[in-house]
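All protein chains but one are shown in place.
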Amino acid sequence: MKIHEYQARELFQSAGIPVPRGELCRTPEEVKKVATGIGKPVVIKSQILVAGRGKAGGIKPASDPSEAYEVSKNLLGATIKGIKVTSVLVVEAVKPQKELYLGFTVDRARRKIALIASGEGGIDLEELARSKPDKIFRREIDPVMGLHGFEARDAAVEIGLAGKTASDFVSICQKMYSIFERVDADLLESNPLAIGGETGSLVALDSRITVDDNAIFRHPEYQQVDEELTPLEREATAAGLAYVQLDGDIGIIGNGAGLVMATLDVVAHFGGRPANFLDMGGGSKADDVYKAVKICLEQENLKSVFLNVLGGITKCDEVANGLVRALKESSNKVPFVVRMVGTNEEEGRRILAESGIAYLDSMEEAAEATVRISKQ
Amino acid sequence: MKIHEYQARELFQSAGIPVPRGELCRTPEEVKKVATGIGKPVVIKSQILVAGRGKAGGIKPASDPSEAYEVSKNLLGATIKGIKVTSVLVVEAVKPQKELYLGFTVDRARRKIALIASGEGGIDLEELARSKPDKIFRREIDPVMGLHGFEARDAAVEIGLAGKTASDFVSICQKMYSIFERVDADLLESNPLAIGGETGSLVALDSRITVDDNAIFRHPEYQQVDEELTPLEREATAAGLAYVQLDGDIGIIGNGAGLVMATLDVVAHFGGRPANFLDMGGGSKADDVYKAVKICLEQENLKSVFLNVLGGITKCDEVANGLVRALKESSNKVPFVVRMVGTNEEEGRRILAESGIAYLDSMEEAAEATVRISKQ
Amino acid sequence: MTILVGEETKLVVQGITGREGQTHTLAMLKYGTNVVAGVTPGKSGEKVDRVPVYDSVRRAKSSHPEINASIIFVPAQFAADAVYEAIDSGIDLIVEITEHVPVHDSIKFINYARGRRVTIIGPNCPGLISPSESKVGIMPGHIFSKGQVGMVSRSGTLTYEIAWVLTKAGLGQSTAVGIGGDPIIGRDVLEIVDMFEKDPGTSSIVAIGEIGGDAEERLAQKVKRDGLKKPMVAFIAGREAPPGKRMGHAGAIISMGAGTAKSKIDALESAGVKVAVLPSEIPSLIRSSGK
Partner (left out) sequence: MTILVGEETKLVVQGITGREGQTHTLAMLKYGTNVVAGVTPGKSGEKVDRVPVYDSVRRAKSSHPEINASIIFVPAQFAADAVYEAIDSGIDLIVEITEHVPVHDSIKFINYARGRRVTIIGPNCPGLISPSESKVGIMPGHIFSKGQVGMVSRSGTLTYEIAWVLTKAGLGQSTAVGIGGDPIIGRDVLEIVDMFEKDPGTSSIVAIGEIGGDAEERLAQKVKRDGLKKPMVAFIAGREAPPGKRMGHAGAIISMGAGTAKSKIDALESAGVKVAVLPSEIPSLIRSSGK
């Protein structure tokens, strides 16, 4: 769950990490007022949860309050990368002497927290990793013990800091780590963390935090709808389904993430183009199946749908009942191919047969059949 | 560093641990007002930092506001176990159905935190340990991981709790542990933790916390003068010396806690009665020695003083200089016996010799000599 | 022979009286798993089928000192506590079925377990099965059959799919391990492959991966460096997954360009591991690579 820059900035600020002066605004009038208060050139940053908002024109400088007013008038209400801008963060434009990178993330391979720092911040970390991998310092932090002061000091030394800058960096490191832990982040970074203009002290010019979806129950204040989801994806998410919309024409429904992914692959292997990923999850009841089928059918231009079920905890009769009910109600008469084996297979097949729905044994044969139908 | 009951109670309360209604009062008028507000019988508890204040008459019940007024009029300003009562805690008198004990302390032997619980609280834990050791549940908590929920649940089950009382107990346990950690306590207990009157829910009727002296820099709000110290002890503590006043007539000064303790023992072995324990610490300079000697001499009725120095980091010449200066200034002409060996021994002895102060090589001979002089 | 679970497994079920706990306890008993005790605080004295319920793992263990494995069905917010309880009660193998465990919780208990040489499988996994010996998980037992193929997988139903293909082809399994679909898991594919390499009852290995993370790439590196004593066939799900989208599993996401199926397939193939495109190819790939 990405959280907004202004929320991350608030967390930084209340932990005592220096950030540029600024405020969140919802109208051009507010922007003008804040820019006047700052009394210096500002940067106006659209608060939308997409990557690359800068390149897409979502971040603009303004040299005085009236320019800020004009710029924000254009930004507020505009649509950037498909998302409507409803608020902007107005902050003092800081001209850094030097830009650093500092971030924490979960290291999957080592099952540790990774502290990542670089003396060359400001650019994309991936890009830096490709161009100058030796400029990236990485240290594994024991999640049980947390970040020790010496680890932060090591990072400071290794990226070439000394004196007061180094000790400021250590302090920011510790504060960032404590936010990382407290909000159950799986990513927290400041890029750039700047060695600032006149005073030469450190300022977090950007702050980015992603909170672990599984821990959001501990942080309900960050619960929000993912703005990058399509309307259908939002609906499916709200219904508790794992759904990803794609640009093909074959609907795919299955039970279990791995099986559904494999189903997509097999369909594509036989020349089909999947229209979605839809995992009903384990142990679905007829109602869940009903909901899943209905949502799948909402997508336009479907040529065929492949329902692939390997019954384990999921029972085939429940699947059949849900499917039959959904199809009865639906006006969308897209052809369905069903592959259904496993728990309560006979009963499920009986139900399907009664409703005149065909079924197959083999996932691959069924996939091939689905693709064939989609091309008719 | 013991903290006051009202301070511990505030910590309990802000952590969400139920405590009886009540307030800290400094005048009988306040007491009356608070008792009126409570509208039920109350208990008036002197806020003094001594053990056994209950038995010494520092805790009194009052059945109505006017009785509360009278009782507090007697308590406020009274002296209990040598300490003047300046404030009282007035709390609702809760009649418990059953009294439990719950506490956390540092387990020296195992280097863990000990959770101690009993289904028979209300009485002194030591007494309980003697009379019914099998009624005390003890579990070691890993200080790195902290208290796990299952450990608190185990405690609840083992002291015979079930249902809602058990889950309340678990929650109180976790809150108490988190206070224990947060304030660097070396002891935190509630005795009794009562299964309360009408509602049957848990209430911490008493709360006691001792904060680790070495961690007081992290909790300056609890920094306070130990009320049990004698005036001389307070003065010595303020001067940074480890000083304990005793009731004998031989002053004892030395460097290093173990050596000074042993010096007391040796003096007593030869029939003398030590008047104090005074450790100047390691590496004392002339100034420190000067201060130590001055404070030692403030005690009345001294018959002799034994200064025992084994120079390691401490240098004998510094000791000699400090001693000579202090004796010169002092009007108290108590005879001094000096034992001084180790670093810069020759120079130290030269200085003493110049001032006509005798010295010996052996701690035991010197102790014997000091005792002999004290009896002349 | 099998790995991790087998006839010697004596199981305690944590969260045994919950819906999932009960259902799967009955299924495991039916399969023949030695379920000796269950734990749900406050429910001591009850029974699930013939299995006695205790208030704590410690109490279960003191009545059944033979317990050597635990399977956990408690809700995500209590999952970490259940794992610590199992570890501190001296249990060596802990299977964490629970889904949606916060990463900061699992990363901590996994590190704690490591320091104590305790094996954790999961979270968010289907568990393990050594066919006809012991099922410590939620998989449908009848799909599996006894044999010599070791299976390791990040996915539940895909494991069943492939086990079914293997079973139909007459290739039974020594043990099938569902390591879980979360980004942070107790044992990863490298560690399980290593166990299969050492297990005399396993003669070939099927490793089922998916997009996200770099476990499969690291496996490929290891194979390149150390070689393999036994033939291995891999299957990677998610060739059609778009970047930046979580594909059901918390760990199945291509983020910042890393963790694509292509990257994994290329790495494995360049290490000499055969990668099946379709599940149905797996049996013949195993047979053709057999020694």
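Here the chain labels run A, B and C in written order, and each chain numbers its own residues starting at 1.
We adopt the following convention: a contact is a pair of C-beta atoms (placed from the backbone, for glycine too) under 8 Å apart; a residue touches a chain by one contact, two chains touch by 3 or more.
Note that the structure is a prediction, hence the values are computed from the model and not measured.
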Just to verify: which one of B:5, B:186 or B:206 makes contact with the chain not shown? B:186
Using the document's definition of touch, tell me which of B:74, B:97, B:214 or B:355 contacts the absent chain. B:214
Full-complex contact with the absent chain, from B:7, B:165 or B:255: B:255
Touch assignment to the omitted chain, from A:114, A:129 or A:157, lands on A:157
Looking at B:21, B:81, B:112 or B:372, which residue reaches the missing chain? B:112
Absent-chain interface as seen on chain B, which is shown: 51, 106, 108-109, 111-113, 126, 142-144, 181, 184, 186, 212-215, 217-218, 228, 242, 244, 246, 254-262, 264-269, 274, 277, 279, 282, 310-313, 341-343, 362-364
Can you name the residues of chain A that touch the chain not displayed here? 145, 148-151, 153-154, 157, 162-163, 166
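Going forward, only the chains that are shown with their structure count from here on.
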Going by the contact rule set out at the top, which chains touch both chain B and chain C? A
CA centroid of chain A to CA centroid of chain B, Å: 55
Do you know which chain C residues sit against two or more other chains? 112
For chain A, residue numbers touching 2 or more other chains are 144
